[in-house]
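Yeah, one chain of the complex is gone here, protein chain that is, but the others are all in their spots.
The block that comes next holds chain A.
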Amino acid sequence: MTMKQHSKNMPVRSMTMIQALRSAMDIMLERDSNVVVFGQDVGYFGGVFRCTEGLQAKYGTSRVFDAPISEGGIVGAAVGMGAYGLRPVVEIQFADYFYPASDQIVSEAARLRYRSVGEFIAPLTIRMPCGGGIYGGQTHSQSPEALFTHVSGLRTVMPSNPYDAKGLLIASIECDDPVIFLEPKRLYNGPFDGHHENPVVPWSKHPLGEVPEGYYTVPLESAAVFRPGAALTVITYGTMVFVCEAAARETGIDAEIIDLRSIWPLDLHTIVESVKKTGRCVVVHEATRTSGFGAELVALVQEHCFYHLESPIQRVAGWDTPYPHAQEWNYFPGPARVGAAFKRALED
């Protein structure tokens, strides 16, 4: 289970991931007058997912404001603001719509410190709701993390629960490097283990929905051992953390589940220690398989744990197709597919 970082006497209350993210932005708007929050529908309305509700009323329109529907414009303006000395936290409404901002993210935000030898920096946080499992179809379900992890100069982060969401978002906002902050929207209101036939369980029923009200951080580049185990190591992040937990429960396999939290740069130490202990490894993500981030994870484990491996590294991912609508549950890697991979990893 996630190691809690905050001081013990801080008041704690039950929050959804949405409330936790909002709390992180609220705290950073309060603490640092250079923090500004903007994006499409982010201001008056409070965001299509309610993540910024009330912030404009509290901090004013010059700190929290609506933006034109222009992803390239939102990120490009944020790069200019960062060069001035602000700390912009911008939102792309869905990760599926970051593509028009690719040039500003890859060619500008990621490279600015390097190409100017630190004269100018881009301390941005770009929030993007991502992931499937919500009947979002092709353009409301994608998991584009591999497109960011391939870019030198970017940090890519994805929380799996309200506690981490708040701590990681505060750490990301404070970080002087550009951070792509991916939020699995399937987890906004409650954990989801892939059993779409079951009623949704709210975060108020989960211990990780207990979130400190004040300031705390979850450090970047630190993975969490979400479920300790001895039989095999599962490397995953986002919604799949809960799917993997369900797969372990249903197969009875004592899987050690690592929630990466920071996808890249990552916490290699935690991965290597675990795989050396278990000798078996399964990598799981929602994103499509070929050249997905799982390929990098498989390569790293192979390189660092080769002599400890007792079976081939297994990979469970979305199929190499666009994300379909009607075939949602045939596409989304659920507990059955993950459990089957666990079993394959235990063969030999």
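Throughout what follows, a contact is a pair of C-beta atoms (placed from the backbone, for glycine too) under 8 Å apart; a residue touches a chain by one contact, two chains touch by 3 or more; residues count from 1.
What we mean here is this: contacts and distances are computed from a predicted model.
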Fill in: Chain left out of the displayed complex - its UniProt protein name, from "Quinol:cytochrome c oxidoreductase membrane protein", "Energy-coupling factor transporter ATP-binding protein EcfA2", "2-oxoisovalerate dehydrogenase subunit alpha" or "Multisubunit sodium/proton antiporter, MrpC subunit"
"2-oxoisovalerate dehydrogenase subunit alpha"
Worksheet item: Taking the entire complex into account, which one of A:S107, A:S291 or A:Q327 touches the absent chain?
Response: A:S107
Worksheet item: Given the contact definition stated above, which residue among A:H6, A:R22, A:R63 or A:H140 touches the chain not shown here?
Response: A:R63
Practice prompt. Kindly note down the residues of chain A that lie in touch with the hidden chain.
Written response: 36, 62-63, 67-68, 70, 72-73, 76-81, 83-86, 100, 103-104, 107-108, 111-121, 152-153, 155, 175-177, 221, 265, 268
